[in-house]
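Sharing a structure with you now.
As you look at this complex, bear in mind that one protein chain is not there, while each of the others sits in place.
When the chains are written out, they are named A, B and C in that same order, and each has its own residue count from 1.
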Amino acid sequence: MINLTNAFPRYESDEIVWRAVSSKESETPMTDESFNILIGGEAGQGLATIGHILSKILVRAGYSIVSSQTYESRIRGGHNTFAVRFSPGAVHAPTEAIDILVALNEETVSLHEESLSLQGVVVVNQSEREGNSPHIAVPMKDLADGRHINSVALGVVGAIVGLEEDLARGVLKDYLDGAAEEVVKSNVKSLREGYRWLSEQSRTLPRVPGPSDRERRLTLNGNEAIALGALAAGLKFYSFYPMSPSTSIAVALIHHAQAMNLVVEQAEDEIAALNMAIGAAFAGAPSMVATSGGGFALMNEAVSLAAAAEIPVVIVVAQRAGPATGLPTRTAQGDLEFVLHSGHGEFPRALLTPGTVEECFHLTRKAFEMAQAYHGPVFLLTDQFLADSYHDVPRFGLDDVPTVRTCAESEGEPGESGEAFLSYKVTENGVSPRLLPGLTSRCSAGYSSEQLVVGDSHEHSEDGQITEDLSVRKVMVEKRLRKTEVLKERIVPPQRGGDDNAEVLLVCWGSTKGAVAEAASVLSGNGRSAAWMHFPQVWPMNPAKIRKQLEAAKNVVCVEENATGQFARLLRRETGFHIEDRVLRYDGLPVTPECIVRELAENGKG
Amino acid sequence: MINLTNAFPRYESDEIVWRAVSSKESETPMTDESFNILIGGEAGQGLATIGHILSKILVRAGYSIVSSQTYESRIRGGHNTFAVRFSPGAVHAPTEAIDILVALNEETVSLHEESLSLQGVVVVNQSEREGNSPHIAVPMKDLADGRHINSVALGVVGAIVGLEEDLARGVLKDYLDGAAEEVVKSNVKSLREGYRWLSEQSRTLPRVPGPSDRERRLTLNGNEAIALGALAAGLKFYSFYPMSPSTSIAVALIHHAQAMNLVVEQAEDEIAALNMAIGAAFAGAPSMVATSGGGFALMNEAVSLAAAAEIPVVIVVAQRAGPATGLPTRTAQGDLEFVLHSGHGEFPRALLTPGTVEECFHLTRKAFEMAQAYHGPVFLLTDQFLADSYHDVPRFGLDDVPTVRTCAESEGEPGESGEAFLSYKVTENGVSPRLLPGLTSRCSAGYSSEQLVVGDSHEHSEDGQITEDLSVRKVMVEKRLRKTEVLKERIVPPQRGGDDNAEVLLVCWGSTKGAVAEAASVLSGNGRSAAWMHFPQVWPMNPAKIRKQLEAAKNVVCVEENATGQFARLLRRETGFHIEDRVLRYDGLPVTPECIVRELAENGKG
Amino acid sequence: MTSIEDYGSFKTAWCPGCGNFAILKTVKKALVALDLRPHQVLFVAGIGQAAKAPHYLKANLFNGLHGRALPVATGARLANPELKIIVQSGDGCTYGEGGNHLLAAIRRNVDVTLLVHNNHVYALTKGQASPTSTRDDGFVKKAQPEGAFSGHFNPVEAAIALGAGFVARGFTGEVDHLSELIQKAVAYSGFALVDILQPCVSFNEVDIFQWYKERCYLISSEHDVTDRAAALELAGQWGERIPLGIFRRIERPSFEDRFHCLNNGPLALQTVEKLKLEGIMKLYE
Partner (left out) sequence: MTSIEDYGSFKTAWCPGCGNFAILKTVKKALVALDLRPHQVLFVAGIGQAAKAPHYLKANLFNGLHGRALPVATGARLANPELKIIVQSGDGCTYGEGGNHLLAAIRRNVDVTLLVHNNHVYALTKGQASPTSTRDDGFVKKAQPEGAFSGHFNPVEAAIALGAGFVARGFTGEVDHLSELIQKAVAYSGFALVDILQPCVSFNEVDIFQWYKERCYLISSEHDVTDRAAALELAGQWGERIPLGIFRRIERPSFEDRFHCLNNGPLALQTVEKLKLEGIMKLYE
């Protein structure tokens, strides 16, 4: 279908230093083949379960995958979908055309049959209305003995795609680990029935590209990757208040809490969640919280506290469609400016915006490093699409990146025994030496065990005492702001790819990376020359370097999942470069390569 | 001293439509004479009391005044000041040189004597160390019978300035209205003793310019002006949680609540304060809240609610020095970007930034009009300096500006009796007709009394029902954003003054207006040509018009009370014009004409 | 006369078998029994499965933020004392995120009826422990794999101790009784809490309908609702026996009475008196 060979090349230029944060494509060469399965039905029919299992089977079989989920803010009923696109080569984005539509209910057929590809087919329960499209009517209820219809569907799909039944059964069993034996048995039987039934049919099936042969990979969604990245960074304390689409980070961490000696606590509200994390971080535990827009709104005051008291803390904001309650389960990039300016008063901060599941892992690690280096809040901005999207991810090497020092050490000179420790010592780069209360000598050689540590929210003197001395105020404002440089030294630079001297440069940030890169590739395939530029970090930035890149491009288009073009505004503010052309999507769904290409064509840019 | 004749001229140009929001100078011609009294002492010595009374006496006598207060975050002790600058012509800014330093304690002398003007003199209690400066040592304790030393000081100062004792006594008595008779008596006696004692001294006193003869004026500080503006706009509900420097708005409103049929409620926290105001506004009461940075941080989620549910509400943020607790009683302009981007998700809003006490009144009215016109939150951004600064203000005409309709009326067609009312009807300008729950027919002719009204925080269909229909989502996002135009029609445009084709244009927003205008005037007096441009509203703006103005200027300098130049950044984002030169003050004190001129000279711009 | 049809009927987003259906129906019944017309009532809701309830009947509605229904209701009530205000939300919303507003609402005693759909779980976010989840019955969730660590919040007991004037507990398995409770709560002048035991068939495998059915009993008519100690003792009962009914009901000074202007009816209908305002302006001369 689409040639993605050039989607993630190393960008060779000293302007934008390229560092690989995604390595999917470097291990698996791209091909132009991909295949897309969409499972649709009601909440409660277990479609996310089989979607997840199918994703894992595909990855184990040797495919690259990208899944995407849509669901409503309810527990049963409504209309949900789980789409998995897979390919022997690397895929990075969801796509619109459906090759197999698995319809667990009638509504799914009518809602999605118009998206079927040329070879597309509907797999549907025999009892449902089957639509006008090519379809395979499966007697699912019978095959499942009225129980695990979803596992029957999984079996049928597995058989169509040509996935080995053993492999499928293995994944299913892993997934059901801990469930009652009877449940496992019944599911396995349903799966088998699905496989068996399909094998007995004689009809032409869609052509499915075969898998590639490669190293085992992980099947992770964005939230799981953040959880693992945090664990790899030395996370020791996590507090949260449930909020879609962030909650599954907590669920993953809780799952591993005992093994990893981690404290996870559900707070009474988001205000408490961040204040707890700040308390824990002050006491020495690398700490993180995650939430979404409304919950983050409540954390604003404590963001400012982390900055004033100079406490390292990582804050994940998984965006959903606002304002207010909005569409609680839909995706958006509407909170960039909100998070960038959150918290009253002025202070440095960093905002990381991973573009892929793999980047979720690496940038979470990076976030802890940054927070620890400059003593303040670091933000990770994701969204519902990325949070819930499964990718195949190469195994992570755990040796190359050092974990954050769990135990803080002074970066300055240890104080003389008798001297009082200065928690807010004014230093050249603004970062003060840091001790942990009660652990001074145990953590930091050279300090007396009786040293005292202060964290304070007022304007304070070096010893953390409240001050009304306005000359001290000035010094402290400048001390804090100097720490921006510490963050600037650590910037994760923008990445770019596509044609050199392209006619159109697509600029993006966060989770749209894969779709934008693929759109550029499609344009190139269509005879237009196109390139893309992705920001895995939107703050701080190096305006001069970015400006140069933007100025060199013939046409620049900014792609964002919001209605006002927030990142384009930020780029203009910082670089002076005004991107007038925008592709903006704000209906709660992620951009796809197709929709970007369509929009560009309509605007005469593609 | 400084020629301010040109400080607030009408700016004749169709680029920036000039509308008077301050009229002080149009009634009183400027002179080059001003006189500055600074009263210093501990919290608890009653210096703010006599400062306020002195301000009022001066205004009643016919002077124009600007006072400014500094105080610490404590109830007794520390070092506080109350400065009053006055002139027969209009004054707009505090100044640094002190003509009379009233020292209620020794520390005041040592801290401030170096700021004495050439003719400056210290008025000090005999028992205190008197310093090396010219001073008048008053036996205050004796004269006050050990009680109201501050009133003695007031008497002495009144006598030096040449204010009639009758007038002074009258204001003092008004002030003490309601106090025990004995207290009034003793204060009046102390005042008299002050006057008497000074009249018996024979020494040269500083030359004080005489008052001008004009209509009676009000003596108001920024917070009082906001309270009165809100009352004039039809405020019916005010909820708050105490927080400096916003609390005196509540105090003023409570004072008049009974007379004006107003509900004022102290909330359990700031979250409740704004949610209550939203509830009251939904039920039909024009509503307002006020707070400062940290409290506003907690209101963020409800800001987004007001936007989603489309509820008119006015939110005052009186800025103080952050981050976190910071300097709770000091001034700053550090929350512009924070307020501009507050609340998750995307929606229109307006940000008004009064430059004078008079503008506080008018822009508060304007804020209610705007909120009511577009159904959403409108912000008033002030700061500690302006909140606490007394100005003489011409009487307000209450007829010219219509009060906000207390009772909402439909702007669309009344629905047929049987038809359900659509609270979120999609209209051309995005504003839906509005009914009040339970008051439909009583408020809005043509509606049945049984019509129902919905306010909702989700994405909703026109009837306010929760929707998961993503095409409706898109329509509703656009509907809300279209309301930006309704705000744009109501923009309070920037004002400018000073020399035409000036070498340097000083750009500012909010409370620095007076100081900046005077600085421009000083520069002009020094042979440089200078102009100023003040933004009483920073959002939304008309980028094209502003850009033209900025481009026409030879040198542009942005003056702000923050460390990062937030408004300059915003201007660049919106207009593309990059103001590189900045005068930034961030030590917790307001800019003065002197400090601006000094900074400009250091940067080679003045 | 109001009929149940006046309150309409809607498709819901709830799971089949959920206790919310019984509450929805009972609320409608109670309003009809009180002969309240839909436009006389304002529902205020937070966010959660419970909080969707007022979308499923016809009446005025403000559906705000998770945890913040009570302050909105307070503001609306202080702006228009003619409205009958009913807050409907879940246990997480009311006793979790919104705890501080519950404390304040009880202290204020503003005339609002609070109906809490207490399913002992955060349902809409897929089953985390709420403050009312009980530790001892082994409430085990994905987010609390070893059970809820924190102590159990007993809302009835807490409300009585904090001084609430009307405190009751209902159960979705006793709808007629529940309807009576709601009617009395709405009729009560002041803040009234009705905590409603609501089984959640999707996320609460412990406190299921049958579990409640076996334990719940109606408070005897002997119980003196003005006797605080007795009410507290009764409220302390949980587990083997769960009392239903009105625990406490006393007269308390009305909050609204303290605002003189509310005697003149809705604030929206009161005009700004310019003469008075001019008088006020004079004070600043």
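Just so it is clear, contacts are C-beta pairs under 8 Å (C-beta built on N, C-alpha and C of every residue); 3 or more make two chains touch, one makes a residue touch a chain.
What you see is a predicted model, and the numbers here were worked out from it, not measured in a lab.
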Contact with the hidden chain (one of C:Asn100, C:Thr113, C:Thr172 or C:Gln270): C:Asn100
Contact with the hidden chain (one of A:Thr108, A:Ser342, A:Ser457 or A:Thr484): A:Ser457
Touch criterion as defined above, residue of A:Leu167, A:Val263 or A:Ala552 at the omitted chain: A:Val263
Among A:Asn36, A:Asn125, A:Ser239 or A:Ser342, the residue in touch with the chain that has been omitted: A:Ser239
For chain A, residues in touch with the removed chain: 59-60, 216-220, 224, 228, 231-232, 234, 236-237, 239, 256-263, 265, 267-269, 271-273, 275-285, 287, 301-302, 305, 309, 395-396, 398, 403, 406-408, 436-440, 442-443, 449-458, 464-466
Residues from chain B at the interface with the omitted partner, ascending: 44, 72-78, 241-244, 247, 250-251, 254-255, 266, 268-269, 294, 324-325
Absent-chain interface as seen on chain C, which is shown: 95, 97-100, 103-104, 106-109, 131, 146, 149-153, 157-158, 160-163, 228-229, 232-233, 236, 252, 255, 258
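In this section, only the chains that are shown with their structure count from here on.
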Pair exhibiting more inter-chain C-beta contacts, A-C or B-C: B-C
Between chain B and chain C, centroid-to-centroid distance (C-alpha), Å: 41
Per-residue multi-chain contacts in chain C, two or more chains: 13, 47, 63-65
Junction residues of chain B, two or more chains touched: 271, 301, 305, 309, 457-458, 466
